[in-house]
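Presented below is the structure to which this report refers.
One protein chain is absent from this view; the other protein chains keep their places.
Which chain is which? They are A and B, in the order written, and residues in each are numbered from 1.
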Amino acid sequence: MMRETPHPRTRTRRRAARLAVIPAIGLTALLVAGCATGPSDDGVVTLELWDTDTRPERTANLEKLIDMFEKENPGIKVDYLGLPTDSYMQKIGTAVATGSTPDLVTPKASDISALVAQGALAPLDDRFSAGGWQDQIDASLVQTTRDAAPDGKLYITPATALADVMFYRADWLRDAGLPEPTSWDDFDSEVAALTDASTGRFGYTIRGGNGFWPQFMEMVFTRAGIATLFDENGKSTLDDPRVVEAAQKYVDLYKTTTAESDLTADFKVMQAQFAAGSAGFLSHSIGSYPTLLQSMTPDQIGVTVPFPAEDGTQVLGLLTTGFAMFQSSKHPEEAWKFLEFTMSQEGDSFWAQASGYIPGNIAVADEQWVQDSPALAAAIAAGANEKAVPMNVPYYLPEYSSITGTDMLPDWQLVLQGELSVQDFLTKYATAMNEAQQRYEDATK
Amino acid sequence: MTASATPASRRRTRSTAWYPYVLIGPAAALVVIFLVYPVASVFYYSLQRYNVTMPFYNGFVGLGNFIEIAQDAKFWRSLGFTLQWVVVEVGLQFVFGLILALLINRAFRGRGIVRALVFSPWAVAGILTTTIWLLIYNPTTGFGHYLADLGLVPYGTSLLSGSGTAFWAAVLAELWKGAPFFAILILADLQSISLELYESADVDGAGRLRKFVSITWPHIRSAVVIATLLRAVWEFNNVDLLYTLTGGGPAGSTTTLPLYVAQTAITDRDFGYGSALTIVAFVILIVFTVVYLRANRFGRENA
Partner (left out) sequence: MTLDTTVIAPTASRSHAAPRRRRISRDRVIDQLLLRLPLGVALLFTLVPFYWMLLFAFRPAGSTALIPWPITLDNFAKVWNTSGFGIYFLNSVYVAVTSLVVSTIIALLGGYALARFEFRGKGAFLLVMLCTQFIPGAMMLIPLFQIFNGLGLTNSLWSLIVSDTVFHLPLSLVLMSGFIRNVPVELEEAAWVDGCSRIRAFRLVVLPLLRPGIVAVGSFAFISAWNNFLFAVMFISRQDQFTIPVGLSYLLGEFGTDFGALAAGGVIAVVPVVLVFAYVQRFLVQGLSAGAVKG
């Protein structure tokens, strides 16, 4: 402490200066340190691909697909980014709003409407026909993909699709001496027969929680034999008497053949129940077959498409899930090359098989592995039925997802709890759908 | 209670007037740079109808969103539930945290390990907390299954699927994670209590309760007050647990206002209405904060 002491004011000024240095350095470091300079290309085009359904197995498959593509296209590299299943729409929305979108993305048909409204995706029609793909891809898949868009254009590659199916414990049926179910009557009697609440065994697991609507459509509209949510007059079919009746039968399954906790069950809970041996039947889509196989053996699982209605109409639930490119992509030609690869026989065969999807490429559909997979065989056989009608879902309607996702869920749970009647529930939402459709038509005239 | 800003600083006022401003400079700068514009944008959007998937509807609506909110039954219900949730949750967390801190403050063998263990739920990521408790409440993988094996409860039931029990299930899960927050804070605060105070109280023959009321509580009071406020705001705004554990159900019975905001703004992409709801929540929180701090005489630090 022995040094010449300058004037107090100078001392404090110096002290303050010294003091101010710390926060100044800190702030500068914060603001400057992050400046990253990206690598430059030199000849190789790098595409960015965002995956919307990231899971360890799927990531491995997708990276393999990318490898296959890069081998055949040495000048193109594809960088992979995995988005969590629950938040990918938010991330894409942020990217669109801030102009930081990638080149490629993996949407489902149900995502198209929202993405197109934001001007995110590039229409593929011209390139699709220029490449002669309409002759190579199953026409019904192309059509249902077009129908999902507000303007009827093609926005995602229609080369892979999910189908609604029911899984059941084939081993339980064998043990109980019951035949494989082929009709709704079979289903009703078998789920009842398999239920033994005292040992924790339930015939069915109903989706009462998040994401209930696709399963509702799968089980109710198929039983009712109605394949559209809006009839020829543009009116909602939700309160059609056949739908109400079928819905009542569906609701009646709760608590009589299902666990009480199914009130809030989402897929995770349902899958856990099915795999652990607490449920005999599970309604979901073929995409979960590989997952179920991870904890069960093939002879334990039976697969069937939801049964035809009384009048023989077989309603099929199909959802294409493919690849798309962004409108703002700086490398549209290369991006399209990737999309073409995923639709080609080599790419489609690999991707569909690895993911458990229905292949859209006609040549691939004849391959042996398609016939060998029980899930795919069931879906394809049902599609071959001449009374088969694909379910027409109004994905193009912007309010569709908020009505069937957020609005309907609490009321659906009230219905299961017995606090709201099926009729009132369906009438309320038929009205909501009609109003949404009217608003949409008024706004887009 | 505790010493604080004092005459000593006044003696140096003239030459060190800008001291505090320099010290709070970094914090203030960060907030100004990174938060002013985003917060302002929320205010901006609250006056719009804004839904990216329905661009034909977007436009200025002035106070239209707020009028709609006033008539929105879901809003009022969620507000009521939020109050219930925050009061119960923060109250329980505080009580348990306080007890924990007092317990851990004592010396006993293995105190270090116990301390580490008991504080650790705080370190668990939100996504993990909900996953763990989902596994516990799951009818197949959770407690329910094993209890049913013992015949104590019927199969296929879960706390999460009853309108009344879902609330307590969520409270328990959040309590597990949140009580350590108070415990850590209070324990750190307890360390600065002079031992002599307790010793002289002992000499005076004071009992346990008296010592707590006269020595411990006044000392930790200000930290507790502010921690409770911040925790209340956090619990108010935090949707992760409820979103994943109950989804706001069953039948909307566990939907807080921020969860309603998340559903509206993010899931339904109705960002305009969601922003308006956020502003309403913002105003509520400001009013609450000001009233709360005044009531606890926080302005007068020399309490």
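Here is the rule we use: a contact is a pair of C-beta atoms (placed from the backbone, for glycine too) under 8 Å apart; a residue touches a chain by one contact, two chains touch by 3 or more.
Just so you know, these numbers come straight off a predicted model, no measurement behind them.
Trainee: For a quick check of understanding: of A:L47, A:L83 or A:V220, which residue touches the chain that isn't displayed?
Mentor: A:L83
Trainee: Please output the residues of chain B touching the missing chain, sorted low to high.
Mentor: 2-6, 8-9, 16-17, 19-21, 23-28, 30-31, 33-35, 37-39, 41-42, 96, 99-100, 102-109, 112-128, 131-133, 135-136, 141-142, 145-146, 176, 181, 184-185, 187-196, 198-199, 202, 208, 211-212, 216, 219, 222-223, 226-227, 229-230, 233-234, 237, 239-240, 258, 261-262, 265-266, 274-275, 278, 281-282, 285-286, 289-290, 299, 301
Trainee: Can you name the residues of chain A that touch the chain not displayed here?
Mentor: Against the left-out chain, chain A lists 1, 15, 18-19, 22-23, 26, 30-31, 33-36, 38, 48, 53-60, 79-87, 90-91, 94-95, 97-98, 100, 102, 211, 267-268, 271-272, 275-276, 285, 287-288, 290-291, 294-296.
Keep in mind that, in the parts below, only the chains that are shown with their structure count from here on.
Trainee: Please tell me the distance, in whole Å, between the geometric centres of chain A and chain B computed from their C-alpha atoms.
Mentor: The computed centroid separation for chain A versus chain B comes out at 34 Å.
Trainee: Inside the complex, what are the residues of chain A that reach chain B?
Mentor: Those residues of chain A that touch chain B are 8-9, 12, 16, 19-20, 23, 26-27, 30, 89-90, 93, 96-97, 113-114, 117-118, 197-202, 208-210, 258-264, 266, 268-269, 272-273, 276, 278, 398-399, 401-402, 405-406, 409-411, 413-414, 417, 419, 443-444.
Trainee: Would you tell me which residues of chain B are touching chain A in their complex?
Mentor: 12, 15-16, 18-19, 22-23, 25-26, 29-30, 51-57, 134, 138-141, 144-145, 148-149, 154-158, 160-161, 163, 166, 246-252, 263-264, 266-270
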